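Worksheet: one structure, shown below.
Not every chain of the complex is shown here; the ones you see sit where they belong.
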Amino acid sequence: MLIILEKYNYSEALKIIEERLQSLKLYYKMYEEDEKKIIVVGDKGQTAELDSLQSLPGVERIVAVTKPYKLVSRQFKETDTIVNIGGVPIGGGHFQVIAGPCAVESKQQLFTVAQEVKNAGAVLLRGGAYKPRTSPYSFQGLKEEGLKLLAQARELTGLPIVTEVVDIRDVSQVAYYADMLQIGARNMQNYHLLQEVARTNKPILLKRGLSATIEEWLLAAEYILREGNNQVVLCERGIRTFEPYTRNTLDLSAVAAVRHLSHLPVIVDPSHGTGKWFLVGPLAKAACPLGAHGLIIEVHNCPSEALSDGEQSLTPHNFQVLMKDIRELKRVCGKS
Amino acid sequence: MLIILEKYNYSEALKIIEERLQSLKLYYKMYEEDEKKIIVVGDKGQTAELDSLQSLPGVERIVAVTKPYKLVSRQFKETDTIVNIGGVPIGGGHFQVIAGPCAVESKQQLFTVAQEVKNAGAVLLRGGAYKPRTSPYSFQGLKEEGLKLLAQARELTGLPIVTEVVDIRDVSQVAYYADMLQIGARNMQNYHLLQEVARTNKPILLKRGLSATIEEWLLAAEYILREGNNQVVLCERGIRTFEPYTRNTLDLSAVAAVRHLSHLPVIVDPSHGTGKWFLVGPLAKAACPLGAHGLIIEVHNCPSEALSDGEQSLTPHNFQVLMKDIRELKRVCGKS
């Protein structure tokens, strides 16, 4: 950790800082550069305990040297983690496609879509049973009935299922039915929920919060790994920016960055990332040579009647066309 | 609702749209403007059911005419709502100051600060017992012990207490001790939590999510009012922008906007809004003539040793100086 003091009047601050460092038995050295004092502290990552030093008049800022996350970092584990979801591997040299409807709406809808996405080459089925909705007046999901339908769709198609859990009280119920638990963007910093899903020992799909920095996203994953569960797949799904044309701004640089910083697999959600069905294909294809480990895509048998997210859902036909292009790209990118 | 069709190829979309509108028995009229078709639909706010029409090739966009929130709007209730927290009114012509430490750390710390803020003129005591922290390695709060200390501080000072609830399983426990329940920025869209705190019938302090639009914030409040609890105080605490100098960007325009759009009281948190103690005073003072209904301010007896947010906490002395200025401003702004 580095503490940088302002040019003027730092003697009082300095005294307090030295006392704190000494009481914490931390090793430190001091420098002067351009008339500013710099204190280099060997804090073994205990920055948190010293952050409050910033409140001292005379302290310009504190710079963390050590990254705040550990278990998720490539420093901690150099090789790619491969997550196993009911026999389907995500991570490493694989590029996998998860697909299905935004929300489970009915048996007929789910089974149709499930069969279609399976035929087109998807390896996991997605579908929301509990839907967090911005408006209390929107469709909130079929709840346990939706989970049961998902389990039936799995039997029908053989595809493992991933579905979102929004309420800490539903964790064991969702874990009973699902192969992988999804933490949605709104819950990325719902830390108790992260801890509870971690403890199910199921694989977790952790979506990036819509204004979460890469560091905060990795720290959310750290909450899960710290419970002893390293079966985490990260998912970039767009961040909130000033651009109104797209629902969110899909941050593909973050995917490349995560590949550099962490050993965890990371996939891309071009459906929420763009919010427009005709942009899903281009962004989905971009994700493959980028180095992502896969995609999660919303497919609906009749998007114009979907109870949620119809405007960003592909028809089974468009999904099939996309999967053909993806197969070509996987080949040339050396992905399996 | 308005449906705008693109110039070209809309006959197929048009047919599907008309069928949907007819099956929903909605009244509509069509227009042509600049070679685009515009459909005006009398949907009584049922936009959600029709949003998926955006997925039709040929539909350019759908424009909602009716605001998606109802109970929180000034259209629904013209006069200011005044929320009563253990006898302290927030809203209308009042300008009230809530103060206290970020986190409850110890009896000595809490009691000292509580007494100081009371003496300086604060009318409610804040203090976190459950702390949502970005890093799993940071101090997570004293939990129930913290709540008990808060209750004791209330007895000591007579100040009602407000504290955050982060876990739906703790709602009744927190409600047992606290006079007002705080929903933090990270949980603004944790809808089940909103519903549970609403059902306690306690007053709720609803912080704006750090990338929530004003509309999303009001919709979160709508979740609470819809449960029959209209004792909601909104709190602007800064949004996330590109500016790195301040922790967040305090959006005071949003406060003025909320005054226009809603009958609910709205207060300002300049501590989280700026992240720097020396910016708290100027922004706190700005909030009064702006039309906010009050402030929530972090005060710590020794900011440089605080276990969280020390860098943005005022000393009791600085808080006292600020309160003197606030009193003058209240007078000239005609606030009580």
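Annotations
The first chain written gets the first letter, and so on, giving A and B; residue counts start at 1 in each chain.
What we mean here is this: a residue touches a chain if its C-beta (ideal position, glycine included) is under 8 Å from a C-beta of that chain, and two chains touch if they have at least 3 such contacts.
Keep in mind the model is a prediction, meaning the values are calculated, not measured.
Complete-complex copy count for the single protein sequence, taken from this structure file and not limited to the 2 chains in place, is 4.
Simple rule for what comes next: only the chains that are shown with their structure count from here on.
When the CA atoms of chain A are superposed on chain B, the rotation angle comes to 180 degrees (nearest 5). By the touch criterion stated above, chain A contacts chain B in their complex at residues 16, 20, 45, 48-49, 51-57, 68-69, 132-139, 166-169, 186-187, 189-192, 210-211, 216, 219, 222-223, 226, 240, 277-278, 303-313.
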